[in-house]
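Below you will find the structure I want to go over with you.
Shown here: the complex without one of its protein chains, the others still in place.
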Amino acid sequence: MNHFKNIATLAFACTAMILAAAPRAEGDDRSRAIAMVRNDFQAKGQAGLDRLETDALQHVCNKYSNQPPQPLATLIAADQLATVKYPADGKLMGDWKEGEKIAQSGRGFTWTDKPGLPVGGNCYNCHEISPKELSFGTLGPTLRNIGKLRGNGPEMQKYVFSKIHNAKSYNVCSAMPRFGHIGALNEQQIRHLVALLLDPESPVNK
Amino acid sequence: MDLIRRTLLRGAGAGGALVAALAAGVLKPTAVFAADWNHGAFEAKETAATLKALGAGTAADSKDLVLNAPDIAENGAVVPVDITSKIPNTVSISVLVDKNPFPLSASFDFAEGALPDVSVRLKLSQTSNVKAVAKTADGKFYTVQKEVKVTVGGCGG
Amino acid sequence: MNYHSIAIAISIAVALASADAGAKDKSKSRPIPATTSPAAAEQKDAATAEFEKFREVMEDANPAELFEAKGEELWKEKRGPKQVALAETCDLGLGIGVVKGAYVQMPRYFADAGKVMDVERRLVWCMVEKQGFSAAEIAAHPFASETATPDQTSLVTYVAGLSRNMKISVPTDDPKVKEVYRLGKEVFAFRAGPYDFACATCHGETGLRIRMQQLPNLARKEEAIRSYQGWPGYRMTGGIMLTQQWRMNDCFRQQRFPEPKYVSDTVTALLTYLTANANGNMYKGPGIKR
Partner (left out) sequence: MADPMKIRAQMKGDICDIKILMSHPMETGQRKDSNGAVVPAHFIQTISIDLNGKRVIQGQTGTSVSRNPVFGFKVKGAKVGDKITVGWVDNKGDKRTDEATVQ
């Protein structure tokens, strides 16, 4: 976490310097809008006002309209990847059937949801996954046959685990939430999702 | 037989006190219609029992009874259904949803002047067959059905 | 921060300053969704076509009309502690009591309130300032539930009904409106919360879906109309009448944000941005929603 803080501070420092060097007209609207938002919201259910405080990554994505300059993006991605906690026993694949249930659910974290776990993985909201589920979103790429196409060896398992744990490890301003990083999905749930995507027995690869 | 009289006779089946009350001028005709609600048919929990309660146990399939409903409903809470009978002398149309807790949704009697054509919006608790049953003046029953799929909503919540 | 990291920061900042200019032109780094399997795509299109066919049937007799009628009554009736009618006191931007065409020309700036206001905010303002209703009481139950429909919801529906088949024309020449539009654009892009979501996360690209639902790209004029058309809308789920204020509120809920205060500057700014993006399109009146 210390590492993360350093980088975050660094990012802020960079941001501040660039702002000072080349002020942009929209920067002013942006800070005014954010101030307005912070003034206009109220806590409800589990959704507290702290949710409007942006962390370093959100700050950078907001600042650069989701396209941070490459050196900064590389730095932050590495930093995010460093936050991924892999299971101590090294086992990254769980039960794809459990994974399917998690992928189906979109519940969790809204002010009408009960606080606490488990929350859903929201996967079908954005991805095509099992061929049996026709009601899928297209915000993210299709994951159909992903295990068949890209293998299911240890490296691939590790990649998928880390991608679900913290999607920003690979694409800093990705639209995908950081499910493990923010504590939405626990280790066991992510393992089940890895199995849903990579297990040869999973309908995803049939 | 006109509608009012049929209503009265059925009301009598449900309880003679009703007819007596009406005769005594206690109840206005509209109140009679409310009491006339067909408990047996509306409270039946399976299609077979509903049909029996309607007297339509032996309804025959008919192509002249046209049921228009979506293949996939956007929302099970409001499924538009339109039923038209081309069967001569159709006097009533009922509509049922097989998988609902109580299959019978509605029943309409048509008097002189009204066409046997009705549109109505129904709740479907899940994917189910929707069934129309038409009755002719000579007491024969005809039926048609169509499956309506109910889909998953957005955002999983 | 120690001396060493400051030195690094400076060198990176220099590198970034030169990279910054080019960054904006780069295409988004999000991977392009691969084509879905043909069978699934076909199924989807059939479903969408079916929804649209029956949506037309349902719009032909929309329960929203019941709320329009209720709203008309509420507009004309003397109500509230001050016992005055909105029809005699409330200016929706076209003069006191003028309703026709008002809906499609809002949000707009109101000098008497010193604010840019959307329709619902303006109606609530009139209910409070002219009729003497309590703002806090109105804000306590802002939206319709399965047991009650707030008066302002019916009023919005009535006002909207009197802009049926008229062109959306938010007065964007007004510098006050322009300013609020720019703020709304920023609110639309602001990412925060546990899921790092902004409005733009789901509504900033063309041709995408959440589950089966098509997501309009609300930054594009051709699609922005979809944030406007059909509102206020009779929602099939629950069978209740809902307004754009509700829509914004529920988007923030799904965005995992805290709740925007009712009729706040932020919601008006967002509505100004979305509505002005749809300027020039024809409004078809209160609609029906899933």
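Should a chain be cited, it is by its letter among A, B and C, assigned in written order, with residues numbered from 1 in that chain.
The rule is short, and it goes like this: a contact is a pair of C-beta atoms (placed from the backbone, for glycine too) under 8 Å apart; a residue touches a chain by one contact, two chains touch by 3 or more.
Quick caveat: nothing in here was measured; it's all calculated off a predicted structure.
Trainee: With touch defined as in the header, list the contact partners of the absent chain among those displayed.
Mentor: Answer for the hidden chain's contacts among shown chains: B, C.
Trainee: So which of B:Leu104, B:Val133 or B:Val150 would be touching the chain we can't see?
Mentor: Candidates B:Leu104, B:Val133 or B:Val150; residue touching the omitted chain: B:Leu104.
Trainee: For the chain that's not shown, point to the residue among C:Glu65, C:Asp91 or C:Glu179 touching it.
Mentor: Going through C:Glu65, C:Asp91 or C:Glu179 one by one, C:Glu65 is the residue touching the chain not shown.
Trainee: Given the full complex, what residues of subunit B touch the hidden partner chain?
Mentor: 3-4, 7, 30-31, 33-34, 36-38, 42, 77-79, 82, 97, 100-102, 104-115, 117-124
Trainee: If the missing chain were put back, which residues of subunit C would it touch?
Mentor: So the residues of subunit C touching the unseen chain are 58, 60-63, 65-66, 69-70, 146-147, 234, 236, 238-239.
FYI, only the chains that are shown with their structure count from here on.
Trainee: Taking each chain's centre as its mean C-alpha position, how far apart are subunit B and subunit C in Å?
Mentor: That gives a centre separation of 41 Å.
Trainee: If you average the CA atoms of subunit A and of subunit C, how many Å lie between those two points?
Mentor: Going by mean C-alpha positions, subunit A sits 27 Å from subunit C.
Trainee: Just the number, please: Cα centre separation of subunit A and subunit B in whole Å.
Mentor: Computed value for the inter-centroid distance: 52 Å.
Trainee: Where in subunit B do residues touch two or more other chains at once?
Mentor: Where subunit B meets two or more other chains at a single residue, that happens at 151-152, 154-157.
Trainee: Using the touch rule from the top of the page, what residues of subunit C touch 2 or more other chains?
Mentor: Where subunit C meets two or more other chains at a single residue, that happens at 210-212, 254.
Trainee: Mind pulling up the subunit A residues that touch subunit C in the complex?
Mentor: These residues of subunit A touch subunit C: 6, 9-10, 13-14, 17-18, 21-22, 26, 29-30, 32-34, 36-37, 39-44, 47-49, 51-54, 57-58, 61-62, 64-72, 75, 109-112, 124-126, 128, 131, 134-142, 144, 168, 171, 173-175, 177-178, 182, 184.
Trainee: Tell me, which parts of subunit B touch subunit C in their complex?
Mentor: 70-75, 77-78, 80, 82, 121, 151-157
Trainee: Give the list of subunit C residues in touch with subunit B in this complex.
Mentor: 46-47, 50-51, 53-55, 57-58, 210-213, 236-239, 254, 290
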